[in-house]
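One protein chain omitted, others in place.
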Amino acid sequence: MKCGLSLIGAAVAAFLGASAQAETLSIATVNNGDMIRMQKLAGHFTKAHPDITLNWVTLEENVLRQRVTTDIATKGGQYDILTIGTYEVPIWSKQKWLMPLDKLGSNYDADDLLPSIRSGLTIDGTLYAAPFYGESSMIMYRKDLFEKAGLTMPEAPTWTFIADAARKLTDKKAEVYGICLRGKAGWGENMAFLSAMANSFGARWFDMSWKPQFNTDAWKKTLTTYLGLMKDAGPPGASSNGFNENLALFQTGKCGMWIDATVAASFVSDPAQSKVADKVGYALAPDNGLGKRSNWLWAWTLAIPASSKKAEAAQSFIAWATSKDYLDLVAREEGWAHVPPGTRSSLYANADYRASAPFADLTLKSIQAADPTRPTVEEVPYTGVQFVAIPEFQGIGTAVGQAFSAALAGQMTADQALQSAQALTTREMTKAGYIK
Amino acid sequence: MATAHSRAAARLTMAPAVVLLLGWMLIPLAMTLYFSFLRYNLLMPGSEEWIGTLNYEYFLTDPAFFAALGNTLALVGGVLALTLCGGILLALLLDQPFWGRGIVRLLVIAPFFVMPTVSALVWKNMLMNPVNGLFASLARALGLQPIDFLGEVPLSSIVMIVTWQWLPFATLILLTALQSLDRERLEAAEMDGAGALDRFIHIILPHLARAITVVTLIQTIFLLSVFAEILVTTNGGPGTATTNITYLVYALSLLQFDVGGGSAGGIVAVVLANIVAVFLMRMIGRNLDL
Partner (left out) sequence: MARATTASRKLGLTLLAWTIGIVIFFPILWTALTSFKTEAEAIASPPSFIAFQWTLENYAEVQSRSDYALHFMNSVIISLGSTLVGLLIAVPAAWSMAFVPSRRTKDVLMWMLSTKMLPPVGVLIPIYLLFRDTGLLDSRTGLVIVLTLINLPIIVWMLFTYFREIPGEILEAARMDGAGLKAEILYVLLPMAVPGIASTLLLNVILAWNEAFWTLSLSASQSAPLTAFIASYSSPEGLFYAKLSAASTMAVAPILVLGWFSQKQLVRGLTFGAVK
C-alpha cells in the first residue's frame, strides 16, 4: 500500500513539474476581436524575443474581471500582464497594485497617446497602464433604411430625432427593429449605456454628498424614454442583449440604428462578417441640448501587477502591443480597418487609415467629446462618464442594471425600477460609509 | 462479530476520509465565519475592521435575499418534480420492448455528460434566443410570436435547462429499479383485473420508492448549488428573477468583492443547507435502510 501511495504521489508531483526555464509571461486578456488578433500576431513578438514565452488566458469579460480582481487583491500572482479597463486603473493604482510603466522604451512616444485616454491612465504624472484600444460610443445606422424612410441623419442628432426615426424604421414583420440598445444587466453592459444616456438628460448618479439621485425627474425621463423606445422599436429579448448580441443583430441586418462602442464600427463595416457592411453610416451619440452628449469613454489597457517578478519582460511586451509599430503590423497583416483604434493621435493623422476606415473621424470626435472629469450637467463628486470610479460601483451598478433590465423585460414599471435602484444604492452607500 | 481489534482498524481506515473532509469543511468555514464579522472588501485593503453582525443584518434584510430563497426552492422543487415525473414516464417507456432500445437509451442519457456551462450556452444562444434561436425559427414557421424565454419566463427557462441535464440521471436510476420488479406480481395483478393505473399506484410506485429517494437526495445536493447555468444565461436577472442563494453569494463575493457580506451570505447558506440536509436525511433514513 505504502509503495502504491508514494508511486501515485510521484506521479502527481510529475504533473506539477512544468516549471519555466526561460521567462514565461502569463497574459490575462478578454475575448474581444482585437485581443484575439493580438494573440495571433504575438509570434512576431516572440520571434524578436526568443527568451520570452507567452501563456494566454483568454476569458469572457466578466469571468476575466472576476479572476483578475481576485488575483490582484489577494496578491495571488498568477498573471504578469493584465487586461483591465479605465475603471480599474485609477482605483488599483491608488492601492499600489500596479507597477508604473516607466520602461516602455525611448521610441514609445507616450505623447502620441490621445490625451483624454492617457489622462485616465496617468496618476500623479505616472502611466500605470498602456491603452490597447480606446472607445467612445456613437450611432451606427443603416443608410439604406434611412433613405427608404425618407430620413436624413444629422451628424449630431437629438434624442427626439432618434426616438422618432427609430419608430419609423421599425418593421417587425420583416424583423427590422428601429433601434438596438443594450439591455443585459451589468455595470459594463446596460448601465454603461444608460449612465451615459442619463448624462445627456441632465441626470447623475450621486449629488455632492453622495446621495443617490434615482428619485429625480431627470432619471425618470431617461428611463421612460429608453423603455418606451425599446418597447416600440427594439428587438425582442432585448433584456438579455449586451454588446455582442446587438453586434450580431446589427451585422445580420436586423437593426436600423445601434448606439454602442465605436470599436464596433470596424466589425459592422467588415464585409467578411457583416451582411450590411456597405450600408452603414455613423453619427455622434444623441443629446438633449443640455451640453452633454450620451457617449461614454472606455479603454482596454495592459498593466502589470506590482507583485510581478518579470516586470522587464512584461514591459517589453506591453510596449510592443501598444506601439505604433503594432498598428503598422496589423495594417500589414490584416488591413488598416482592423487596427485597434482610439489610442494614438498619429493613427488619425494617417491617410491610409482614414481612407479605409470611414468611421475614423467620428470615433475621434466622440472620444474627444467625452470628459470623465466633468461627465454630467450638474456637479458630481466622482469621475467617470459611464461609471463612478469608486470600488463599490461594480456591485451597485450591476444591481441597478438588474432592476432596469427587469423593467425592460416588463417585470417592473419604470417607477418601481427607479425606486428599487434608489433603495439599494442608498443601502450600499450607507453600508460603505459614504452616507453618514 | 467485530472484535475490538477490527473496530480500531476500522476507525483507522476511516480516519483519512473523515479528517480530510473535516479539514475541508472546518478550515474554510472558520475563515468564512471570521470574515463574516468584518468589514472586508477585497478592493479596499487595509479597511478591515470588526463590525459585529452588520453583514448579517444587511444580508438578511436585502430584498434580494427573500427572492433568492424563493427562487432556490422553486428551482430545486421544480427540477425535482419534472425529473421525477418525466423520469418515471421515460423509464416505463424504455422498459417496454421496442426496436433500437440500446440506441434510444444512449440518446436519452447523453445530456448527463454535457458540461453545465456548455449546455447553458447552447440553450441560451442556439435554442432560446428570440431572434436567431431555433425555437424562434420554429415559432415563426408556425406563424407564432417567438417567446423571449430568458426575459419573459426566466426561472422556468432555467428549470427547463437544468431538467434537461438531470432527466437522464433520474430516468436511468428509475429504469434500473423498474427492471428489478417482479414481473409475476404484475401479471398476477393483471389477472385479478387490476387496471394499468391501479398496478402503477399499488405495485410499481412502492417498488420505486427507494430509487425516488436516491434521486431526490443526489439531485438536491447538486441543485442547491446550481450556478453555472444562471451565470451563463441570465446573470441572476432580469431583476432578481433567477437569483438563487448560491448566485447571490457569488454576486456579493465576486462581483462586489464584499468578502464580509459574501461570507455572511455563505454562512446563512450553510445554515439553510443544513436545514435541508437534516430534513432530507430524516427522509432517507426512513426509506434507505442503512
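Read from first to last, the chains carry the letters A and B; within each, the first residue is number 1.
We adopt the following convention: contacts are C-beta pairs under 8 Å (C-beta built on N, C-alpha and C of every residue); 3 or more make two chains touch, one makes a residue touch a chain.
Note that the structure is predicted; figures quoted are calculated from it, not measured.
In the whole complex the chain that is left out makes contact with A, B.
Interface note: of A:S119, A:T160 or A:Q273, the residue touching the hidden chain in the full complex is A:Q273. Listed residues A:Q95, A:T252, A:S356 or A:T383: the one in touch with the omitted chain is A:T252. Seen across the whole complex, the unshown chain contacts chain B at 1-2, 6-7, 9-11, 13-14, 16-18, 20-21, 24-25, 27-29, 31-32, 35, 42, 90, 93-94, 96-101, 103-119, 121-123, 125-127, 132, 134, 136-137, 140-141, 164, 167-169, 172-173, 176-177, 179-180, 210-211, 213-214, 217-218, 220-221, 224-225, 227-228, 232, 245-246, 249-250, 253-254, 259, 262-263, 265-267, 269-270, 273-274, 276-277, 281, 284-285, 288, 290.
Within the entire complex, the positions of chain A that touch the omitted partner chain are 1, 4-5, 8, 12-13, 15-16, 18, 26, 28, 31-33, 36, 39-40, 55-61, 63, 67, 70-71, 74-79, 242-245, 247-248, 251-252, 267, 273, 275.
Methods note: only the chains that are shown with their structure count from here on.
The residues of chain B lying in touch with chain A in their complex are 41-45, 54, 58, 62-64, 124, 129-132, 146, 148, 150-152, 154, 233-241, 251-252, 254-258, 261. Those residues of chain A lying in contact with chain B across their complex are 62, 66, 69-70, 73-74, 91, 95, 175, 184-186, 235-240, 245, 248-249, 252, 254, 391-392, 394-396, 398-399, 402-403, 405-406, 408-412, 420, 423-424, 427, 431-432.
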